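With one protein chain removed, the remaining protein chains of the complex are shown where they sit.
Here is chain A:
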Amino acid sequence: MKSWRAIAVAALTATVPALLAGEIPPEARRSGYSFMGPDTRAMQDDDTSNPGVLFVLDGQALWGKKTGSAEKSCADCHGDARSSMKGAAARYPAFDKALGRPVTLDQRINLCRGNHQQATPLPYESRDLLALSAFVAHQSRGVPITAGDDPQVKPFIEQGRDLFMQREGQLNLACANCHDDNFDKRLAGAPITQGQPTGYPLYRLEWQTLGSLERRLRSCMTGVRAQAYDYGSPELVALELYLMSRGRGLPIETPAVRP
């Protein structure tokens, strides 16, 4: 009897080697959109009532504006963002050869500013950086996430997965305890989502502004009474990368609206 069970378990794990216990299978992955009420959905769906679009418009203006001592705009190299940036956000965080590690879209924008525009980097969560990354990510609206397919980023995804599964903070909770094991339930009246990173940077009504995935991760960490990692830290980038690979195939919604 015992050996039968062992064989059954071995057969089950052999068919799905990539998933750990509790991980969400690809066909069950759902965007945070599906957890929202009809009012918030309507707000996201209508581009004239979605406040995230205001940032996209600001980003569009910045895209064409010359900056830095090189006096170059994003458009001078990348041309029309509608074609050149389509699908870019679905691939980020992506591996940077020179740095030897993955970089987020925000970091890529700042690398471009430093290397090609000879401009100072924009601070994390600053309006201009959020506007630019919202504008770039908006070009990928509807494109399925493929980040993490590059074999070079595999170790970083592993690191992110470990962080996702690791309990932390005074409440001793891992990301997985809510977002893998208990989504669709409620936490103090609010629905627990799967934590799929489909719409970043997104407009949170609670923040009253646009925010990055890193801001969201940091608020979750503060929520479990843990010390949040710094913006741009390797840990946050690894977590971001794991989340994107975990949401593989879901379409980008930027700019999403969330409660």
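Just so it is clear, a residue touches a chain if its C-beta (ideal position, glycine included) is under 8 Å from a C-beta of that chain, and two chains touch if they have at least 3 such contacts; residues count from 1.
Note that contacts and distances are computed from a predicted model.
This figure omits one chain of the complex; the name its UniProt record holds, of "Carbamoyl phosphate synthase small chain", "NADH-quinone oxidoreductase subunit M", "Carbohydrate ABC transporter permease" or "Thiosulfate oxidation carrier complex protein SoxZ", is "Thiosulfate oxidation carrier complex protein SoxZ". In the complete assembly, the contact with the undisplayed chain comes from A:Gln208, out of A:Gln170, A:Gln208 or A:Gln227. The missing chain lies against chain A, touching residues 46-49, 51, 53-55, 57-58, 205, 208-209.
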